[in-house]
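Here the complex is missing a single protein chain, while all its other protein chains stay put.
Right, chain A next:
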Amino acid sequence: MEVGRKMANMLGTEHDLNFKETELCLGLPGGIAVVAAGNETESSSSPKINGKRGFSETVDLKLNLQSKESTMDLNKNLDDNGSKEKSGSAKDPAKPPAKAQVVGWPPVRSYRKNIMANQKNSSEESGNSGAALVKVSMDGAPYLRKVDLKMYKSYQELSDALAKMFSSFTMGNYGPQGMIDFMNESKLMDLLNSSDYVPSYEDKDGDWMLVGDVPWQMFVDSCKRLRIMKGSEAIGLAPRAMEKCKSRA
């Protein structure tokens, strides 16, 4: 703290700092968030106090942590004759708060920045980068197909698509939430008995599950492949599916 004050004094005499503004305090000055403001600062010799943290304030808070070079650099920045300080100085070896971005730095062309930003957006929208391509096999069919699970927004849509692909089967009724009610054992058994085929999937753990046991998005994230199997065979899956479902709940 002492070092800090001394520093501020030295600088102050050179640059007519408004000391009230630059007075050290551990609390947040004027309620301005430290983290959010980052290091975007005005040159302290400028008379404008526009609510941003004064440069020397940031100096003081970080002096303990900074190396000698960085202190020198800060001096340099303060010496700047009012030239627009577009950048803060951030040489804090400890992880600093999120910095305000400097114009044109790093020197990546805006063309490239935009493209990467667009890529990021579209992948964020779909919840994952890339598509969720999974192989679909149907018992008795001679070939495999592939579907991109990201193309569908619900089990119903998937069901329709699969029905088109493998026109010989229909899936059972998935209930109002679009999910199988595993809790109700008898309902489940009805479902499996009434359909010729049921879709099952292999999840991240390698287990074969009945499609429809988890919310749609979770299914998309964990499904590795699909298998449309005969209802009678699927009954074997049901108890395991119920157990897993219960353990999740």
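Everything that follows uses one rule, which is that contacts are C-beta pairs under 8 Å (C-beta built on N, C-alpha and C of every residue); 3 or more make two chains touch, one makes a residue touch a chain; residues count from 1.
Everything below uses one rule, namely that contacts and distances are computed from a predicted model.
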- line: Per UniProt record, missing subunit out of "YEATS domain-containing protein", "palmitoyl-protein hydrolase", "Autophagy protein 5" or "F-box domain-containing protein" is "F-box domain-containing protein"
Candidate in contact with the missing chain, chosen from A:Gly104, A:Gly140 or A:Pro215: A:Gly104
- request: Go through chain A and note every residue touching the omitted chain.
  value: 67, 69-70, 72-73, 76, 79-87, 89-91, 95-96, 99, 101-113, 115-116, 119, 122, 129-131, 133, 136, 145-148, 151, 161, 164-165
